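Note that one protein chain of the assembly has been removed; the remaining protein chains are unaltered in position.
As written, the chains take the letters A, B and C, and residue 1 is the first residue of each chain.
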């Protein structure tokens, strides 16, 4: 059941400039699915709304989970100062998560771009636990520069391909360039990253006529589907409002690419 | 010169239930006069206005000062949690302070009530430094109950008389009762405490036809005389607005009792 | 000067009397009545912040609430505004949802039956673009005995046609109130906009036209600009400001309105705690709604219910009605 709790920070470190890696002690880990997210609430009383941050991975025992985030504002700046033992206000687990079962026995692209890379980690683990073979799991990670945060974590779960904007590592350019350069193919795609990347993934999947599950984001207030703030235009009538606006926080954040207009 | 600075907390302890005693490292101590006060600013961004707190005493070297305050709201609750080494936002030194020179060679009442007791300490020290004899300095301190915070600190500077509302120590009742019970007399009065006490002091001084310097308070915004929020009705036209409303933060907080209407 | 600001709060005397009184342990009454409808307590949800209760029923026991006020429903589905619809501001938020809703058909078949499972009052918020739209919805809802009251939204700042237009002119408000009253089976609450020069003029117009109660305030029109992108934070440019930032404006308008009309007032605007709720009651509201703060703390509504009881206990208030409008 969804809960808002005060959890304890286990550890935190800066793993790349402005990118923070935090482990949090919470039972929410026991039922967190890949692609789900937390709402994290700042203490700063001038900034009341939660910061939705995707779950990067969970420990084996369902006692702790990990978030990796970029400092991009007052809230994340505050979080980045938390020390082991500090309390952190979190609401979780939110969203639908990635449909892991769709990958069974297929060649998969796991595409992560920038701060969209972290949720791909738990997804890669889940695919392998679900029977995908090392060579079936093709992870394409796009970064700005040589700061390839989480890259090593991926190597155990699949074959890793890197793209960097400045060309300092792997393919110069974006994740689609890396796919082209390495002549990769897949039967299904899972992706998380900035909107231009997701649009490219959507186009690619459309041309290849393969399913692509993309994780979206939008400004949120409640995080639980009540406020209707974080909607996305959908091809079909949505389940909640019977219009064409699905709620990213609850109907998503993961949607099949062709079902949303982005 | 008045300054807003981030000073370091040297130490803090709870010296009576809800009463906190904090030493702060700041050069403001070098020119702090008895009866002056600080504006202390909470970190909590929901509560922006400063908390005016009177200076209890300063160290010998002008390097540190002490405040003793009661937790009575969000701001003071926050301050009470500060540890040694924490930064504290203070604006000082504010207000006119007590006219120490008026006590020279006279029998004096130093009257403090409740959380009005602390500023009397630095005043007692200053009087002695200014030549007042032990027996000339008659300190009357009023408390709610047996928690006689700062009482020991006073004994070195004058003769101490206690009044408690519950009668658990000294005279049962208020400071005026203690004066009566002990048959005390004085040529001049300095007082700080709740409004009913100050009114009683004012009446007493009027009857005895002796000067009484009382320290007032009011809700404040700027603390420096700009906003005109913290005024008191005055007998004469005030210097700033040429009406009958003097600014407690700058024209005061100490006024001769007969010059204000309280 | 002892210490300013904060020594001036708190009140030992009153508290001591109260504790003495409380020791007598009379049973406490938290029930209030609006237009003949009794509520177990004065704590409600502000329309649009609580859906139809479904999402928050995972966090709070709806049976503990005086009423659930639903998200606005129109005669047909509304798809609302483009995104971004939400922007954070100091001590609050801006929203420009644009009343996205599934329309009355889905609402009647899904949301009402859901709410009927709980022992709480159902108040349905009604929106429309024309008087006819409102009337259509009001008449449909007339068939549902489980719906205790209707709240008429004439003050949403985020939809172009209708809505706010009715809420900012006294004569237009009078007209729509009168029309709706003709067709409504349930008592109606007119929800007033704070974006007016004189809230009492609007309140009097609604009362004169037969409104059974008033609710205020709706959100205040605001704007945020992203100085780094040099764009509006909201696709709709403007949005409705809510949250603790607006509370002093809301309390003032509730007070002014309570002095101006005889019909009951449901007060709202930035309520985060029981203390906030009590401030509205003392100002003259006979009930309160929790809005944006549900988003910050999903347990707020239940905590406010408990906190009001604690306050009554602390000060020996036997009947919550003794607090309503107690500060004049």
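Observations, loosely collected:
Following the convention adopted for this analysis, a contact is a pair of C-beta atoms (placed from the backbone, for glycine too) under 8 Å apart; a residue touches a chain by one contact, two chains touch by 3 or more.
In this text, all values refer to a predicted model and were calculated from it rather than measured experimentally.
Every visible chain touched by the undisplayed chain in the complete complex is listed here: A, B, C. Touch with the chain that is not drawn comes from one residue among A:23, A:37 or A:109, which is A:37. Residue in contact with the omitted chain (choice from C:180, C:245 or C:268): C:245. Within the set C:1, C:32, C:54 or C:94, the residue that contacts the chain not displayed is C:94.
Checked against the full complex, the candidates C:216, C:278 or C:292 give a single residue touching the omitted chain, namely C:278.
As for the chain not pictured, it touches chain B at residues 1-4, 41, 45-50, 91, 218-232, 240-245, 250.
Contact between chain A and the absent chain runs through residues 35, 37, 45-46, 49-54, 69-70, 72-73, 75-76, 95, 114-116, 118-119, 192-194, 215-220, 230, 248, 252-254. Chain C meets the missing chain through residues 5, 8-11, 14-15, 84, 88-92, 94, 168, 195-197, 220-232, 237-238, 241, 244-249, 251-252, 255, 270, 275, 278-279, 282-283, 311, 326-327.
What we mean here is this: only the chains that are shown with their structure count from here on.
Here the CA centre of chain A is 57 Å from the CA centre of chain B. Chain A and chain C have Cα centroids lying 36 Å from one another. Taking each chain's centre as the average of its CA atoms, chain B and chain C sit 45 Å apart. Counting partner chains per residue, chain A shows two or more touched chains at residues 45-46. The residues of chain C that reach two or more other chains are 90-91, 244, listed in rising order.
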